[in-house]
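Here the complex is missing one protein chain, while the rest keep their positions.
Residue numbering begins at 1 within each chain, and the chains themselves are lettered A, B and C in the order written.
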Amino acid sequence: MFVEKVRTEGLAHLSWVVGDGTEAAVIDPRRDVDVYQRIAQEHGCRITHVFETHRNEDLVSGAPLLAARTGATVHHGPNPAEPIAYAETVREGHRFTFGGLTLRVLETPGHTDDSISLALYDPAFAPDTAFGVFTGDALFVGDVGRTDFYPDRAEEVAGLLFDSLDKLLALGDQAVLYPAHGAGSVCGSGMADREVSTLGFERRHNARLLLETRDDFVAAKLAEHHEKPPYFAHMERLNTVGAEPVRDTPPAPLSAAAFSEQADARIVDVREVPAFLGAHLAGSLSLPVGMIAAWAGWLLEPSETLVLVASDGEEAAAAATVLARIGFDRVAGYLAPGLPAWAAGGRAFETIPAVDTETVRARLRGAAEGWTLLDVRGVEEVEAGRIEGSGHQFLGELPACVGDLDQGRHYTVLCGSGARATVAASLLRRAGVERVDVYLGSMGAWKAAG
Amino acid sequence: MFVEKVRTEGLAHLSWVVGDGTEAAVIDPRRDVDVYQRIAQEHGCRITHVFETHRNEDLVSGAPLLAARTGATVHHGPNPAEPIAYAETVREGHRFTFGGLTLRVLETPGHTDDSISLALYDPAFAPDTAFGVFTGDALFVGDVGRTDFYPDRAEEVAGLLFDSLDKLLALGDQAVLYPAHGAGSVCGSGMADREVSTLGFERRHNARLLLETRDDFVAAKLAEHHEKPPYFAHMERLNTVGAEPVRDTPPAPLSAAAFSEQADARIVDVREVPAFLGAHLAGSLSLPVGMIAAWAGWLLEPSETLVLVASDGEEAAAAATVLARIGFDRVAGYLAPGLPAWAAGGRAFETIPAVDTETVRARLRGAAEGWTLLDVRGVEEVEAGRIEGSGHQFLGELPACVGDLDQGRHYTVLCGSGARATVAASLLRRAGVERVDVYLGSMGAWKAAG
Amino acid sequence: MFVEKVRTEGLAHLSWVVGDGTEAAVIDPRRDVDVYQRIAQEHGCRITHVFETHRNEDLVSGAPLLAARTGATVHHGPNPAEPIAYAETVREGHRFTFGGLTLRVLETPGHTDDSISLALYDPAFAPDTAFGVFTGDALFVGDVGRTDFYPDRAEEVAGLLFDSLDKLLALGDQAVLYPAHGAGSVCGSGMADREVSTLGFERRHNARLLLETRDDFVAAKLAEHHEKPPYFAHMERLNTVGAEPVRDTPPAPLSAAAFSEQADARIVDVREVPAFLGAHLAGSLSLPVGMIAAWAGWLLEPSETLVLVASDGEEAAAAATVLARIGFDRVAGYLAPGLPAWAAGGRAFETIPAVDTETVRARLRGAAEGWTLLDVRGVEEVEAGRIEGSGHQFLGELPACVGDLDQGRHYTVLCGSGARATVAASLLRRAGVERVDVYLGSMGAWKAAG
Partner (left out) sequence: MFVEKVRTEGLAHLSWVVGDGTEAAVIDPRRDVDVYQRIAQEHGCRITHVFETHRNEDLVSGAPLLAARTGATVHHGPNPAEPIAYAETVREGHRFTFGGLTLRVLETPGHTDDSISLALYDPAFAPDTAFGVFTGDALFVGDVGRTDFYPDRAEEVAGLLFDSLDKLLALGDQAVLYPAHGAGSVCGSGMADREVSTLGFERRHNARLLLETRDDFVAAKLAEHHEKPPYFAHMERLNTVGAEPVRDTPPAPLSAAAFSEQADARIVDVREVPAFLGAHLAGSLSLPVGMIAAWAGWLLEPSETLVLVASDGEEAAAAATVLARIGFDRVAGYLAPGLPAWAAGGRAFETIPAVDTETVRARLRGAAEGWTLLDVRGVEEVEAGRIEGSGHQFLGELPACVGDLDQGRHYTVLCGSGARATVAASLLRRAGVERVDVYLGSMGAWKAAG
């Protein structure tokens, strides 16, 4: 018997392979499904069942693809917003056996109406005591699922989640927790960076589970603020009908000439932040590989053709994989020569200066004319503390309003560390703002400076 | 934060890497330590601490090697049989912090006097509630440690283990269990093939923990029967002073001529059982890769030079790795041409027939003259059911008594499936017994036939 | 600039990736094309051209698949037996440039009418001197292509090949040779086991090129004897229209019960020869992984559903890959438990004894009644030396005549080493012959014994 976790960075998405003997099940597979087949193969198993704990809104489900490849059946909870074309509906109490293991379905709505959890049993040993439970987006390590997807039914669904959590805790303190997300996910903000827990540990230390009454719980959930990127709607559509397989060819290297021919494509620079600041192509969007999962869904359209600027083919391939996981398939290639070689061909480049705390402070003191200190963090972060004199515009919503900015002003952009600020700065430059720099270190440096 | 398991097949040994931020600790590393460094590297960590839950008797510890490579310190419990040259002694209540995690020492003697457990805390979240515990050979999934290593103090140490388990359970139902062995180990016979559990699950379902009184527990432990292979003494010596690193060169392929020059070396055939039966070299010991960990310590001497017969270089390398883990370092190479090519060079080979239930039954019915049906399973297995008319000699002790067998008799060897029987048959043939065959299917087939 | 060789074992097929800058071409890709994309990616290249030196008859071409994945164009010589649906026709003198390299087409018919060679130039350095040449099946290291595919035009096509070789040699002694096959291929019998040569070396030492006149060359070619397995026709059909992609899922492990349910499937045992002799399933065909490429096309039908007996999942996957390369796609899974576990479930197995020279000699001397020594080697091998008293039946044609054998006779099968003999023995057993054994060592051992 084995349980193996597959962590998808960026999305902090967790999927699981659980198997015994020659059979295995997969819970919440992502779109690039090779990894599940490899794990099953290593354990001498074939995949017989695929479960979705709910219709994922933050990534493309690999369930239909994995089923097509392996002959497994896909199982999904009741009451999805739209029928899931590729799945069979399961209900409370349904049991599935593979190898010597049993998974039992618990309907646990709240995050979504179709949310289920799956309790894991070793019948030969203890047929009635779950030794683990796959909780999807109902219960995480240190947090619970967000309940803001049905604005008209906000109280109702928060209450449903309270009941679902009660049902989960009734499985007993001994059950190991296997959730669908870890720290860093947009599906919950208070998750612990631990990824190991049990119902017993959560019962005692998860702040949301410590709220004793249903009313307190509902009130706390209603007070939360979550952002919902526009690509969620695209994911939901795809995960109703089933996405196409990821194409099996990594992005092609393009010479400078071939790259320049892609005049209509959007240029996405996936190199690390300082590399973008140091030199980049005019009009390119800064979006380092590690930030794609969180931000591409805000800043890019699935229908756009993209060309990448990457440090090497491996980085370009990693970027394309992450893009595909959230439904962005149109990557036409990447720039093969580095920026020095690009520039040595007589081609134009741009730079964005990084400035430090001393510089920002001096400008603030000087109340510099025509200068704006622009904070691009989320609402909750800004409410928790901001620099006096700064303006605010959430990065995710910048594309919609960047055209309204005064192109003649001088902007210094800040966030938590300078990473999101660089992304924002690239949007400002593209929108025609001439004078943009990035406060590297940002709020972190500001606080450290006292 | 991460906890990663490293499973060593054959020994069913589990070691663990636990890390956070840029620092990690390793619990009970095996001798080939690359895997721990790779895991740490993947998580962006350096290894700062190595812990041994006790002086391992069934495999060579990699703790001193890993410490030498990484600069980590090695920590070992109090009261080892002999001082551990490479380790610092830790005691009840000592705490070690790396990244944002804390490990707290619990002295948990019983299996050995120097046994410790290590409770795992996430201080920022819950400084007093362990979310996991590394239990070494004190507590397993479905079993507890064996307590037969101090025959003169049998009752005492069984009692010590009872107390240690009490101390462990006091950590709470919520703690995830990280033991040093899984199913298939010689360090406990009742382990579940699950490798996922919590103190809560064990408290409810582990047969040994369900014994309510200390006396009942001690009585149950005293009634157990365990085999202790002779190489344990060798391991204990090595793990006091620290073993040499594993050599970094896989076994060399040898042409038939070069192989034949190794006249003084012991020939070990690591191919699968049917391949050995089909054709093998005269005098060779059958010991398939997957059986090496369990049986080499009974059947080979660490001082012997070995040459392997393997299906290919990869299998030979795997065999050499397993041999090194239990202290057998002298592998001079492997036979590169397969048996057909060996035979096509005009070189001699032998075969051992596989016989089935029908044949064995007919011989038993006929009370064949000069024929013995020889059962080589362990005492506990034989006591649980045997074929009437069969003799018994435990495989592990066969080397000591094989010379006493009547070389003129015809032996059919059996075990659970035919695997150990083939190993035994190879020993009989080497000892000069002319007529040997193997009951393929053995007790499994016998029972299936009713 | 790089030239990388991809060797496909079993078929001894050589394909090539040649690239420069950010562009690469592939010559004669096999069906599992990932390897070409990986090589191109490692060199920072995208694949822009795919060339077929002729319509392959011995393996499935990957050209259309690779083109579909990468957007490359496929180029094929003129005069194919049937139009190649997925390729553009190239002619003498056509030039293709990618990166800084040029490939020039030479029409080199003889092996087939559509055979071309491709001379390789580095124009910046020496625009008129080829530094290498891809020769397909026209010229090999130590041999030339077979010319027996047009029986009605035997003399004509042998003469065409003579002229083609003249054209090749005119490129100069300095050109490195990049052929489509190495030693062990069915596409030529005299190839050197070297895979490194130049036109200069071949001109001096290739026995066929040392024949001075066209007439001598034609005569020599007409005197050759080649076998043509029945699957060649299937390959030729596939390589006209383009094969489907290989399925991306390795064979599934099957429990003994699940395996037994596949009652209509053909059982193919891909383990090594001695393992089959030691124990195997009734009715199974012995076909070790390394022999599949050479023999599956003689002994299996592409339309048959196959289930494998393999040592492990990795071996089963390797077998499925080789089967797919020659058009056998229907692998339903493999038996996961080994033969001992299979037998321990009370299931039947069979064995085939291996016998040695002494035994064979004794039987020959005794002129054993009802016994036949059956040689299954090829005609050319038998003509070069055989054991007096043996019968002969070429393994490839055994399926067609095995039904005519006397099921009551006792057969000892031999070949060069015992490998093909084991395959033949499995066919005899399946056809109902009760008493079959294999002369392990076979002609090799016979000669060594003098």
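Methods note: contacts are C-beta pairs under 8 Å (C-beta built on N, C-alpha and C of every residue); 3 or more make two chains touch, one makes a residue touch a chain.
In this text, all values refer to a predicted model and were calculated from it rather than measured experimentally.
Only one of A:27, A:84, A:218 or A:277 touches the chain withheld from this view, namely A:277.
Looking at C:37, C:117 or C:198, the residue that reaches the missing chain in the full complex is C:198.
Although one chain is not drawn, the whole complex shows that of A:245, A:353 or A:399 it is A:353 that touches it. Although one chain is not drawn, its touching partners on chain A can still be listed: residues 271-280, 311, 338-341, 343-349, 351, 353-354, 356-357, 416-419, 440-445, 447-449.
Looking at chain B, the residues touching the absent chain are 21-22, 34, 37, 41-42, 44-46, 69-70, 247-250, 252-255, 258, 312-313, 317, 333, 336. One chain is missing from the display, and on chain C it is touched by residues 1-3, 20, 122, 125-126, 129, 131-132, 142, 172-176, 192-201, 203-205.
Everything that follows uses one rule, which is that only the chains that are shown with their structure count from here on.
Counting steps between touching chains, the shortest path from chain A to chain C takes 1. Of all chains, the one whose Cα centroid sits at the greatest distance from that of chain C is A. The geometric centre of chain A is 48 Å away from that of chain C, both derived from CA atoms.
Between the CA-based centres of chain B and chain C the separation comes to 43 Å, rounded to the whole angstrom.
Shared contact sites, meaning residues of chain B that touch two or more other chains, are absent.
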